[in-house]
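Missing here: one protein chain of the complex. Every other protein chain is in place.
And now, subunit A:
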Amino acid sequence: MTRTDAPTGPATLGQSRRGRWGAGSIWPVVAILLVLLVAVGIRQPDFYDPPALLAFLKRAAPLIVLAAGQYFVIVAGDFDLSVGSLVTAEVVIAARLIDGDPAATWPVIAVVLAFGLLVGLVNGLVTTLLLVPSFITTLGMYLILVGAVYTWTGGSPRGALSEEFRMFGRRGIEGVPWLGEIPYAVLILLVLGTLAILAMRADFGKVLLAVGDNPRAARLAGGRVAGVRTIAFVISGGCAAVAAILLGGFGGVSFQVGVGLEFTAITAVVLGGVVLGGGRGSVVGAMLGALTLQTLLTLLNLLGVAGALASAVQGLIILAAVAIGGLRART
C-alpha cells in the first residue's frame, strides 16, 4: 500500500541525486545565511556586539523551535499545518488560565506543554491509524483549534499572562560578563536544538529518515513506521507549545500571534534543504533555515522595506533559493 499524503508533485523528481550542494545538503542555506549576515553587518555594524546578537537570537528562537518540530514531521513525509493555530490557542489558553495570577504560572506552563503534546498525539494517531493524509488531518486540526479558541473566548481573548510566564520570552540571566544578558529563550533553544540533533542521531532518527524515504521499505525492514510518525507529530506539537510560551513573552495576547506560522515554519524547513515528501535533509539545516528567514526579515527591516513589501521579497527569495537548490540537484 502506498502512502497517499504528501502532495509533493513533480518537484521531488530529479532530486534523486544527492550532492554536496544538492537537495538535503545544508551548504546552500549556510551560504545564504552568511551573505545575509554580512549584509546586515554592513548596514548595522553593532549587530555583532554579543548582546545585540543574543537579542537577535532571542527573537529568532520561537521560529527556530517551530522549524525544528516541523522538521521531524516533514522528514517522515508528512505536514503539520496545525502549528500556527496551536501557538495561538496556547497563548490564549495561557492568558485565560493565568489571568494575571503569578501563582498559576507553573501549573499553566504544564498545561500548555501537555496540550501541545496531546494535539500532536491526536494528529499522529489520526494520520497513522485512520490513514488520513497528514495534510488533511492537520488542516482539520487547524480549523478545530481556531474555531474552538474563538468559541471558548467568545471572540476576543480574555485574561492576562503573568510576568513570570513572560520571563521565558523576555528576560535572561543578567550580569554575565562580556555577553551582558543571556536570554532564557536562547538557553531553551540550545537545549531543544541539542535534543533534536541527538534524537536524529539515535535509532529513532534513522528510522524516521527511512520512513520518509520509503515507508514500505522501512516497514518491511522492521521499522515501527506508525510509531515514529506519531512521535514526530508529538514532537511538533511540543515544539509549538514551547514556541507559544516564548512568543507569549514577546508580544501581547491576541488571535494574531500564530497566524501563518505553519507556512513560515515549513518555508524555513525547506529553505534549510529539507525535501518535502521526506527522507532527505537535516534538523540543523531546518533550524538554520529558520535563522536565515529571521535574518532576512531583519535585513529587510534595516533596509527600510515596509512590512507589506517584505512578504513579497520573502516570497521571491524563497522561490529563488529553492529553485537554485532544485536545479543544482539536477546537474
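Methods note: a residue touches a chain if its C-beta (ideal position, glycine included) is under 8 Å from a C-beta of that chain, and two chains touch if they have at least 3 such contacts; residues count from 1.
The criterion applied here is as follows: contacts and distances are computed from a predicted model.
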item: Protein name as given in UniProt for the chain not displayed, "Ribose ABC transporter permease", "Ferrous iron transport protein B", "Respiratory chain oxidoreductase" or "Proteasome subunit beta"; value: "Ribose ABC transporter permease"
item: Chain not shown: contacting residue from A:L118, A:V132, A:L187 or A:A226; value: A:V132
item: Touch list for subunit A against the chain that is not drawn; value: 1-15, 81, 126, 130-133, 135-137, 139-144, 146-148, 150-151, 155, 263, 266-267, 270, 275-277, 306-316, 318-319, 322-323, 326-327, 329-330
